[in-house]
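One protein chain is absent from this view; the other protein chains keep their places.
Chain naming follows the written order as A and B, and within any one chain the residues start at number 1.
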Amino acid sequence: MSANETLPARKGVWSILWRGRLSRVCLLVVGFYTVVALAGEFHCAWHKIQDTLPTYQRQQLDQRFQPPGPGHWLGTDALGRDVGLRLVQGTRIAFRVGIITSLIAIPIGVLLGCLAGYFRGRVDDVIVWLYTTFASIPGLLFILAIAMVVGKGLLGIYLGIGLTTWVGVCRLIRAEVMKHRDRPYVQSARVLGLGHFRILFRHILPNVSHVIIVAFTLRFPASIGTEVFMSFLGIGVQGEPSWGIMINNARLRLWEGVWWEMTFVTLAVFFIVLAFNLLGDALRDALDPRLQATEEG
Amino acid sequence: MAIARIYETLVEYDYHERPYRLQPLLAEKMPEVSEDGLTYRFRLRSGIFFSDDPCFAETGGEGRELVAGDVVYSIKRIADRKNASTGWWAFRSRIAGLDAFREASEGDGPTDYDLEVEGLRALDRYTVEITLVKPYPQLMWILAMTYAAVVPREAVEHYGAAFNHRPVGTGPFRLASWRRNYRLEYHRNPAWERSGREPVGLNRMVDLVVADPATRWMMFLNRQLHLTGVTRDQWESVVRPDFSLAPSFVERGIRLEVNPSLRINYIAFNMDDPVVGPNRALRQAMTSAFNTAEWLTLHNHAVVRPPGPIPAGLAGYDPEAERFPFDLDRAREWLAEAGYPGGRDPQTGRRLSLTLEFGRADDQELRQAAELIQQFMARIGIELNLVFQHGPAFFERLERRQAQMFYLGWIGDYPDAENFLQLFYGPNVSPGSNRCNYRNEDYDRLFEQARILPDGPERTELYRRLAAIIIEDSPWILASQPMDVVLVQGVEGYRSHSFPYGMEKHLRLSGGGDR
Partner (left out) sequence: MTRFLLRRFLHMIPTVGGVLLITFILFNLVGGSPALMTLGDKATPLQLEEFDEVRGFNRPLLFGWRGPTRALPFTDFTQSLGPWSAWPEATLDSRGFLSLPGPATVELPLAFLLFPNATYELKVRYRSDQPVKVHHAMLPAASDWQVQTLRIEAGDTADERRIRMKVEGTRFELAEVDLFRRMDSPWHSQFTYYLRHLARLDFGVSHSANEPVIDLLKSGIVPTLLLATPILFGELLISVVFALICARYRNRWPDRLLLVLSVALMSVNYLVWIVAGQYLLAFKLGWFPVWGFESWHYLLLPVLIGTLHGLGSNIRFYRTVMLDEMYKDYVRTAFAKGAGEARVLFRHVLPNAMIPVITNVVLSLPFLYTGSLLLESFFGIPGLGYLSVNAIHSSDVDVVRAVVLIGSVLYVVANLIADLLYAWVDPRVRLS
């Protein structure tokens, strides 16, 4: 075996996904949501620069509970705010949570996993101890507790989810690195006298990077779900239309037949999570069938 | 409140009379008050029994008769430092010798309840005399509060720390089961009838704590509940603008009870804050920017805007008192006068940015209200940042005077304007009840004068003058006085009351089941 028995290059990943019919649809769905989220981001930033009240926050008390129709395609909520516009903002927040928590969790997990898998010994012991400890603490409660300590708001969500979900990434990376550290290409690099960190991050890491991609697609929908849940409980997002907050608001008038806010939010959450789940499966099949569904929320 | 179903006080509120009036409960008649207003003498009803409980070892578990010593003991218990009672404020520096008793209760040993308190004496088996250090006409209201509930010493000593879970009282009900913050179940108290009083109408009563308004509403519609409030989101489907019930609910046999609450919700300025504290024009501008019509619409007219710090229903209330009604032009003028023309600081050119803090984080209605306030201020160019946090963290910030502006409510402890006006009394500044840290010597002097006067036109006039000072200085933006609205199905005899201590004895089932 030689160094070039490595896995499909990144370009290969995309073309594999694009070739599958189902995964192509999923990619398109994710792409669509991404565009929507970016649009929401611009909308929000625009109003921030202009120093005005964003349209999705604008209350029109004479327009309360308007069913879907011209003017408000997806209807209005209890304060006469446009459900469609708020849905866009919900997407923005969900993406922020998905991406920022990944930016916290994945680097921590990768770094610790690499160190533990490569150096073994004491380093491994400490890191394994750390992640066993973290893994022992009931996940959701841990997240909520961190959010409680940090304070309500997006920061609490970012840190809560980010600081608890690196464990899975770390474990996967550690196992992969351990497999690679005794491979001939690593040994020859060592013979050439390359430094440990150079070997680890320049040679081994690219070969295990598929784990990162799979981990990302798995944890993205999970963190969206957690965010929705936390915001619903009132511990999450404050003052912004998160999907969880929208679901909670929508419940109040459901009994009278105000169905639109609930329906549209539910569908929005469902499709993005479904797309990511299916993509995750496709990626796993394409990249490494041996990786199992060890990560759930 | 709930505890008043189990315990009783010397006097109680009349269930039907408005304005609120007291009537004797454990006392045989209203007390004799001495000329100087310092001594109150109560004669107790005889033949009132505590409910049966193992703590009454001498009688083999049978409840004994309530006597004057129990009243004395119960008030001493509130004063006992070891109990850290939340009701101490109601008696502090009022009753002769009680503060000394409190001092003596400090330390490691058990509190000596046999220690005489000069102003709190049982003259004989059925007579209690209370002597005050200075006139305090509000004492009677205090004695109707649950803090003054009469408890038997045997139970306190028998159950120790668990006494809170094992109440033993003379009231119409006794506690059958209890899970804190979740569910309470009461059964009728046989000792109540043994005391020769009219039997209560309910055998069993269950209180459920359902935090989520949507769930609560569905439970009520499915007849899982007998009584419920109406949240703002349900309001317009249920209550018509004239406070009558929508016909579809009347058909279902549901009744609506409306009563103005003795609660004022307000936006307070921290007078110690360097920006809002010294700038009266700014506070007046912000008061004028508060759009009453939109605010009431948001609350579905389930609230009124109080014109002054004394709510409707109390002596001293003046419907004409408002000085800064909604007027955007005037608000902008005042804002310019305050040094922020157009809402901008001319020196830095930046928008005036203030922070308003809230002590609840999970309340949707509050959140919507907050966003509306934010918009009111945005219209005159002030940027209002909203901060929502948990109760404890919030109150700690208030205690440390760190909040610039905050949204809070005050619920009257008794129907006397003094209870609201003391919120601006200088000596009460944080960590006391004067959370906005308002200080005004003229006000303090007038207040000290007013609070010892007996009820009458002279006092009412002073109350009005006090209220006028506050309205002019605007340490608060008065936001709302909510109406208490209760939907009732399946029970009869329900009447809305701001102090419903033990009033469930008047209820009767028309159908059957729980609360």
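We adopt the following convention: contacts are C-beta pairs under 8 Å (C-beta built on N, C-alpha and C of every residue); 3 or more make two chains touch, one makes a residue touch a chain.
The structure displayed is predicted, hence computed values, not measured ones.
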| item | value |
| --- | --- |
| Option touching the unshown chain, where A:P107, A:G151 or A:G239 are the choices | A:G151 |
| Of A:A45, A:L103 or A:I137, the residue in touch with the unshown chain | A:I137 |
| Chain not shown: contacting residue from B:A104, B:L208 or B:L509 | B:L208 |
| Contact residue for the chain not shown (choose from A:W46, A:W73 or A:W129) | A:W129 |
| Positions on chain B where the hidden chain makes contact | 81, 84, 86, 88-89, 164, 179-183, 208, 210, 212, 215-216, 218-219, 221-222, 224, 272-274, 277, 361-362, 389-393, 395-396, 398-401, 431, 433 |
| Missing-chain contacts mapped onto chain A | 129-130, 132-138, 140-142, 144-146, 148-149, 151, 221, 225, 228-229, 232-235, 244, 247, 251, 254-255, 262, 266, 269-270, 273-274, 277-278, 281, 292-293, 296 |
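In the analysis below, only the chains that are shown with their structure count from here on.
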| item | value |
| --- | --- |
| Inter-chain centre distance, chain A versus chain B - centres from mean C-alpha coordinates, in Å | 46 |
| Residues of chain B that touch chain A when the two form their complex | 213-214, 217-218, 221, 231, 233-234, 237, 294, 297-298, 351, 361-364, 367-368, 370-372, 375, 378, 383, 386, 388-390, 393 |
| Touching residues on chain A, where the partner in the complex is chain B | 51, 53, 57, 59, 61, 78-79, 151-152, 233-235, 238-239, 248-249, 251-256 |
